[in-house]
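Here the complex is missing a single protein chain, while all its other protein chains stay put.
Chain naming follows the written order as A, B and C, and within any one chain the residues start at number 1.
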Amino acid sequence: MAIGIGGPSTGRATRGHDVVGMLLGASLPLLAVAAALLIGAVMLMLLNADPVRAYGALLEGAFGSTSGITQSLVKATPLLLVGLGICIAFRASVINIGAEGQIILGAVAATWFALEFRTMPGWFLIPGTIVMGFTAGAFWGFVPGILKARLGVNEILTTVMMNAIALQFMNFMIRGPLIDPAGVTAGQYLAQSEKLPEQVWLMRLVPQTLLHAGIFVALALAVVTYVFLWRTTIGYRIRAVGLNPDASRYAGIRVPVYQALSLTLAGGLAGVAGAVEVIGVQHRLLDGITSGYGFSGIVTALFGGLHPLGTIPASFVFGGLLVGADKMQRAVQVPSALIQAILGLIVLFVVGSQYWARRRAARRIDALATAAPTVGADEVAA
Amino acid sequence: SNSATQAPATSQPASPSEAASTAPSTAPAESPSQAAKKFRVALIMPSATTDLAFSQSMYQALVAEQQKAGGEGNFEIKFTENMFNVPDAQAAIRDYASQGFDLVIAHGSQYGAGVEEIAKDFPAVSFAWGTDVNTFGLPNVYAYTAAAQEGGYVNGVMAALVTKSKKIGVTGPVEVGDAKTYIDGFTQGVAATDSSIKVSKTWTGSFSDVAAMTEAAKAHITAGADVLTGSSQSVVGSIGAAKDAGNVVWFGTQSDQVSLAPTLVVASQVYDWTVVLDDMIAKIQSGTLGGDTYTLQLKNGGLKIAYNSGYNLSADAKAAGDKAIADITSGAVTVSP
Amino acid sequence: MNAIKRIEMRDIVKRFPGVLANDHVDFDVNAGEVHALLGENGAGKSTLVRQLYGLYRPDEGEILIDGRPVVFHSPADAIRAGIGMIHQHFMLVPTLTVAENVALGLPSSRGVRLDLDVVASRITELSHTYGLKVDPAAYVWQLAVGEQQRVEIIKALYRGASLIILDEPTAVLTPQEVDDLFVTLRRMAGEGHALTFISHKLHEVMAISDRVTALRDGRMAGTRPTAGVTKEELAQMMVGREVKSLAPQPMQRRDVRLRIHALHAMGDRGTEALRGVSLDVCGGQIVGLAGVSGNGQRELAQCLAGLRTVTDGRIEIETRDMTGSSLNERIDAGLAYVPEERMRDGAIREFSVQENVFLHEHADPRFTHGIFLDFGAMKAHARDLVTRFSIKTPSLDTPLKNLSGGNIQKLILARELSRKPRVLIAAQPTRGVDIGATEYIHERLLEQRDAGTAILLISEDLDEIQELSDLIVVMYEGQIVGTVARGSASPETLGLLMAGVAPAGDRGAAESVRPPAAIA
Partner (left out) sequence: MNESVLATVVAILAAAIRLATPYLYASIGEMFAQRSGVLNLGVDGIMLVGAFAAFYGTLMTGSLWVGVVVAVLAGLAMGMLMSVISVTLKAEQGISGIGLSLFGLGLSSLLFKTLVGTVKTVDGFRPIRVPVLSDVPYLGDIFFSQSLPVYVAFLLVPVSWYVLERTPWGLRVRAVGQNPAAADTLGVNVDLTRYLCVCLGAMLAGLAGASLSIALVNLFQENLTAGAGYIAVALVYFGGWRPVGILLGALLFSTVTAIQLRMQVLGIQIPSDFAVMLPYVLTIVALTFSANRARQPAALNQPFERGGA
């Protein structure tokens, strides 16, 4: 599929000669963002707010202070986790729009687990909740996965539907089985769970900020995902299936299995994002737990050229963008909807910009194909 | 913070806030002179300032305070809306606090944890949050809530007398928060007046799905209901349905919804936060940065029943309503949330 | 309709990433003549005519119609100028009817209402005039290849094309169908159409054309009146050297390696594609499966590879029943498969050369530690193959799509042969590959045969079949309609078999509807 050109096309390429591609993959999205921000500036002026001040606030809020940077990292964590899942899915050319629902399922499962075994020690509880999150999210990805694989039901639709279902399921949980008893006795039935036991809270890294150890979980999983996709037989098959299902079938690879698997893993990673959000940031399950990470995670992965390692910086940049946007809203008091509109434009422009990345890639074939010595020569050179 | 020390009331004895102000404050040095003149409030809300409901009720109260204080010059309002994401809200709270606002209002119970955490870091800034009754034992935190069930009860009593079909329809978003407490109060009011009346409820599962609200209301109407009520910003849909039906009346809550159907809204329970804010601001200016909790009640005038002059309510129904108010105010009737 | 008297391409240059497809080529056609365009695969024939049809824009040079320069921005312009093209790969919409395909892109005589009935009757007219039988109401996916080609021709005629370009129209036809086509082409020329006929089959060029232009590596090798040249001269012009033909040794018969018994299977369209196919292939034997495409060869290959479910019958590899087993199990049993659609089924364009080497074997213990790939071992193996099969590639990390068709085919063959298969199924192994590569691949196949592998060679190229096969089996409508030993049947006989006509008096074919094992 057309996407992902921005990033290196093979794992080996990252170790060496596709530098241009990588730089391009990195710079083009940034240009796209700039273009979107430019239009945003016009909107700002129409709302008679000073764009310079606004974007100044955006930068400052994102990266200009400890609180800014840490907050950006706090957002980068779920973005990275979701983005990694998106990488896997898209490498199998499966489109996963269900991350929202998968995050929710992960969060619900994690919450339930932590409250159910509240007496357990942290060394058991923390991994436990994360595994629960993964499992639940994976299940929510498996369903559309298997439907696509076995019956050819379009995954875009099933995942969208399952987002809606997941949302209602959480509504039910947080005002039914999981509702905060304290809230009930206080006579106000808040849509949120009880606070989780302290031992399951992830360690806070910087005092007076929300930055928590979850970021390490995400980074570790990024490396794991990279190795998985480019260093293992399963990853090899997932990529083969994504690039050419027919050839994969002729090579004896069970295409449906790997499509379903990729969606399942994507769901799992989103589920982990949900779990980490609960035990790292909120310390309880409540409405709006996903805060749109399911969608912004897709953009993040695109920023990263659908490459697990590329997604790391991408998640930080995009996280910063979101944090800075809030700061900007406070600074110049524009409706938050404006930021939403700008983010939408950013997505549009980023995917659009890859047109030039493909052009660039095509031109590179030229250089390679014209001079085509036999491998012998190549080995000498190497 | 400085505003507290240099408050006009110089006769005031040294208040705890003196200590607070002299204690190292993380608040950056924004020019004291300006702050002395100006009272600066920041408001963080879960929905939009225009939701005709929870968020709007607080925003309008602040605007009212601004008028009293004599406009922007003396009373600055900054707000952040649609903060459904709690960590973002916390970032906003911390940010406002560090900008040295005098009062930071976290208008949503889900913000509690953040307030508790951040208030500790900014002892010289006053925080208010709701709806809840818990100040975490901190000297610079106010908590506020609304006894929505009270107005619900009064509406219920009148509704019971207004309905002819003895069928009443209720449309709500999700069965939580003061949507629930209001509706519980309402049903109690109806039951207390006429136990033969059937109150049926529909929850649409969404705070914003107006189309569903409309359809839910239509469902009640076709089922024979001639009185409707409900909560959340999407009730505008239900009101629209009532309008189309023509012969169906509406009871509102959270803010006065007459504007939406001038002839069909019987009465609205109106949240008037100024009652809370008046006292809170006075206290802050005199140096008391927190510790109290407020509850909007009929008694303290925080809750008002706004009758709609455009609708001619039968005398006995009005009387019953007023009686219910009186009973609740006097404590003769207590409505359980 | 604007009749073209003369169309001329001057000094055309066209570059593609990595190739100079046309290098200063001159080409012209007159009304009423057939001008053949001859050249190996990749010589630049299609590219040249695609520019004439407005699909590509020349980098240099100019196109003139009746002496006036023209610039085509899109096929629409070319069509308007009276040019029609029958593409090497048919350009039809399978889900539409013949009439709809013809009417596509044309204004309707009823304005906003489609006039398919009008179109249909016009089509019937045309098919009478030029002897092109088609049913306007039939859906294209229902048509055999030959019929589809007729639809393509009708599309061009319907649009009043006075210059018609046919890009390798005979590649998919039986000798008889070729004859019919030539009759049609003659008529069209007689009607004053100008025709450009692309092929790399010398005898066809000799048979149909008035003039011939040969391309080599995108460059002009000359233009001659057909009357004045011999096949040998043309071969020289086309290839630039003598073409040696191989004389394979007669085989030594070994044990039966692949046994197919009364095989039945459905096709993609829900119709039965295989109707009781029985066939034995022995070690050290090449069985050539001839037939017009679409008569079940593809399905048979897929059944043998385990990629299509067998509804009835049995498949045995070395007496082991493999009917139900998966592709992987068959591979383990010693089966190797070179699929027909090189680029679609045989390789992954975006993968590197090395990655493509391991499509089957990436999980083989020799190249893995547990679930982890062992790049060291993989690199060594890949480099070994690339050098042994002299595959031209900048490096092992080069994306496969940057290799030439022939080199890609060599790579696939190398991959399959490197497993020392007991049974090899090679479908169209040299399609779209130039003569050099073709010779190389043929040598490898015979080498493998002599090494004792049982080879089933599926090809639509009769010359290839006759050159390599120890035994020729002809398929028609899902059945084997004839079995002929090497050299015992003329192309004509085979052609008739391929067309489903059992030739009278040809005993060899007539009595041979039994499996070959029975003969021996």
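FYI, a contact is a pair of C-beta atoms (placed from the backbone, for glycine too) under 8 Å apart; a residue touches a chain by one contact, two chains touch by 3 or more.
Predicted model only: the values in this text are computed from it and were never measured.
Shown chains touched by the undisplayed chain in the intact complex: A, B, C.
Check C:Met9, C:Ala36, C:Ile65 or C:Ile79 against the missing chain and you find that the one touching it is C:Ile79.
Although one chain is not drawn, the whole complex shows that of B:Ser208, B:Thr293 or B:Thr329 it is B:Ser208 that touches it. Note on the undisplayed chain: of the listed residues A:Leu147, A:Leu211, A:Ala240 or A:Ala275, the one touching it is A:Leu147.
Across A:Ile103, A:Ala222, A:Ile289 or A:Ile342, the single residue that touches the chain missing here is A:Ile342. Think of the hidden chain as still there; on chain C it touches residues 50, 53, 55-56, 74-80, 85, 87, 91-96, 100-101, 103-108, 112-114, 155, 349, 401. Contact between chain A and the unshown chain involves residues 1-3, 43, 47, 95, 97, 147, 151-154, 156-158, 160-162, 164-165, 168-169, 171-172, 176, 295, 298-299, 302, 335, 337-348, 350-352, 354-355, 358.
Within the complete assembly, residues 48, 50-52, 56, 169, 174-175, 200-206, 208-212, 214-216, 218-220, 222-223, 233-234, 236-237, 239-240, 243, 260 of chain B touch the chain that is not shown.
Rule of thumb we're sticking to: only the chains that are shown with their structure count from here on.
Taking each chain's centre as the average of its CA atoms, chain A and chain B sit 37 Å apart.
A straight line joining the Cα centres of chain A and chain C is 45 Å long. Among all residues of chain A, none touch two or more other chains. Listing the residues of chain C that touch chain A in their complex gives 17-19, 305, 307, 326-328, 331, 337, 339, 341, 344-352, 354-355, 358-360, 362-363, 368, 371-373, 375, 383, 386-387, 390-399, 401-402. Those residues of chain A lying in contact with chain B across their complex are 61, 67, 71, 74-75, 168, 171, 175, 183, 186-192, 195, 208, 210, 281-284, 286-288, 291, 323, 326-327, 329-330, 333, 335-337. In the complex of the two chains, the chain B residues touching chain A come out as 78-82, 84-88, 90-92, 94-96, 98, 109-110, 113, 121, 131-133, 145, 174-178, 180-181, 205, 336-337.
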